[in-house]
Each structure stands twice: as structure tokens, then as C-alpha cells.
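Complex shown without one protein chain; remaining protein chains in place.
And then chain A:
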């Protein structure tokens, strides 16, 4: 038996060698990655040991940290929950973070270099370092108006200040409550997360305002871009363009009709009338006449086919926005469809607001931004946002002519729902087909000017809202603009 006894010692050696080898793997080769794993409670404790900065709208917090006295000391609360969720995002123990919580993290958690001097003084005075506060550009009244108007529906709305690019309202519906995601209880977090249908990509966590789950075909709002291209190529609002009750492109494809027979049955209508009444045949022919390159070129000057982010103050990386696209139409039929916002054209509500804003602002398009100011714990400004000109897609002259046409849309055309007493309001409605027999998307892009001063531009999107979608979207756009104007 001694021989096998000694051999069993060999088995023991093998077992211990395996243990030691594995220990080398864990404590030497993987030591660093394990220690730096975000689940490391030592890192978590540190991260939750100081309060994150508050995210503010005006003087009110929309995200703040509260001392729980627990092992993870500070918990995040979102007093306006769903209404601001597409902006604040969430920060979670399990699922990382999104929104401002993610893209201004270095400021909120106090690690940004900008905050170095304050941190030094905190060290000297023995104060526990807190993160910096983030002041948003959001106008609380406009945000409330947008949220109340969209609640219960599927869609999104964005309002911007045309002169500066400040985002005044940004709402997505349905939305999600970020509070349970910021809980310190694993089960609560996961239950909420799963109820938000994270895998579908178009659930409540999809930020539709920035194109999450989309972008979507813009329908007739595309006619604004086609009009801009025409106006810069010798056309005027009173130029007659060929229209008619139907249009069959030369290379076949679907015949194009108007929404109802009463729209532009004449052979010729003016550009203004074509836009005012949303004449499909007129704009399809116009697009074909101008050519795909001309229209796409104009669209790209407005921002389509370009990736975009909303700039932040704390880091180089901005908040990403889905790319709006023109598609690559070949042949008259596809160009015609594209000219009325079908085929492969797709936009985000933010892009629509930017286009309307450029028209309102004499052709100057501003880069939209969401963070106005980074503030120290004493609310003093540490860094303030700078306005950036995005581009000049159209001349002031073209913008003026385009406004004449878009004002007509609201005063006497399809966009009457957006009228505001005593205010110059212009815009364009859109109804976009997508898929066979699915209810249409409703769109509205518009602006309001007070005595020639551009005040607000909006982009409103109602997903699969059906025939009444564009009218409702126009109503919502008007409500938001009223809120911004204080009417």
C-alpha cells in the first residue's frame, strides 16, 4: 500500500499546484483588472462617499444626491422623474449611466481638472469635496408644457432658442423613472430596468428627441429644405411651379398624389401655395427639377448626413444625437419620394428644430447645447457655455422668403393649430408613411418671432399617430412656443 500511498501524495501535490497556479492567475495576472472593476466596493464606496453635483433647471434641482447614512452614503434622486429623464439620464450601480449624468460625469463627481482649485481649498478647509453643479439651458415652463402635451402619447418634442442654440425643452414620451435605477438595492434596480424594456431599443429609455429608436421619415417637413434649395436657385415664393393632382415620375415607381384632391389640382401653383397647402406633386416635381445633388447639398448644410453631438462643458465627448439622413436617391422616382420626405430620408426632432431655428434666425443655424453653466458648491459659475454657430445654410434673403412661405402655412395653411396672437409664427407640418398600412408619423417644425426677434424654434414628432398626427404635433408645437413666450 505504501507505493499507492506515496502516489496519492502526488495527487495532493497536483491539487495544491492547481490552487497556487490559480492564485497566480487571480492575484497576479488579473489583479489589476479585478481591483479596477467598477463593482469593486472600495471604488463604489469612494464614488458614493461624496455627493454628486446637482443638475439644475433655474433654481430647481432635477437631480440631486441625498445622504442615506448607508454604506453607499449618497443616493441620487430625480424629483421630476420621467419628465427630465431624457435629459438627466440616470446613474446606476448596475447599468452605468446615461444623459447628463454620464456626459457631465467628471463635473458632477468632482474629478474634472477645472475643479482642481476648489478641491485644493476643500482639502485645506477640511470640507468634504462635492461635485460641481450643472445648470441646464432648459426653460422649465416650456419643458412642462411639452411634457404635459406629450404625456400618454408616443413621440418627442424639442425647443431651441434660434439665436443662441440653447435647448429650451427636450421631452420624450413614453419616458422612464430614473429613481429606481439609482436605488442602492439590486432587486429594485433590476426590476425597474426590466420593466423599461431595455432590449427593444424603442422602449421608454429610447431618447426619441435625439433620435433614439429612429430617426424617422420627416414627410412634408422636408419641403422646407427643398424650398430653401429652390429659393437659392432663382425661385421666389411667387414663382409658379408645376403641380397637379398626380405625378408619375418618368422612370416608373409609385405615382405621387396629394393628401386630399382639393390640394393643388391646378397645373401650376406658386411655391408659397405649394408649401402652404403641402402640395406633394409640386414638391416632387420641384425636387426632380432641381436634382438630387442640389437638394441633398442643401440638406447637408442644415446638418443632415452629419454626425452630431450636443457639446458638454466637462469633457470633449458630447451627448450623441442620431444622424439625420437624406438617403441616396437614384432616379426620378426616388428623388421625387425623397423630396416629400419619404424613401430613405430620416430626421430627428432636434434636427427639425434646428432647421426651423435657422429660418427664423436669418439663415444662421446655431449649435444646440444643453448645459449653460458649471457651478461650484456655492453656485458660483466655474465655466459658462459659449454659443457656437453651426453654419449658414441659407442667406438672410432666402430665410426671409422662406419665412414668408412658412408664415403662410401657419396663418392660412396646414399649420393653423400653431397660431399665437400677436406673434409671427411660421412652420411646416408633416405626415410620413412608414411601412405598409402602419399609422403615419406626425411632424411639425416651426418658429416664433416677436417683432422680428426670433424667440423659439420647435421640432415635434408623434410616432405612428395616424392622420391626425401632424395636426396634433402642430398644436403641441404651438403650446410649447406659447410657454416660451410666456403667453
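In this section, a contact is a pair of C-beta atoms (placed from the backbone, for glycine too) under 8 Å apart; a residue touches a chain by one contact, two chains touch by 3 or more; residues count from 1.
The working rule: contacts and distances are computed from a predicted model.
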| item | value |
| --- | --- |
| Name of the absent chain as recorded in UniProt (options "Putrescine/spermidine ABC transporter permease", "Cell division protein FtsW", "Hydroxymyristoyl-ACP dehydratase" or "ATP-binding cassette domain-containing protein") | "Cell division protein FtsW" |
| Interface with the undisplayed chain - residues on chain A | 1-6, 8-9, 11-13, 15-16, 18-20, 22-24, 26-28, 30-35, 37, 39-42, 45, 93-94, 186-187, 189-190 |
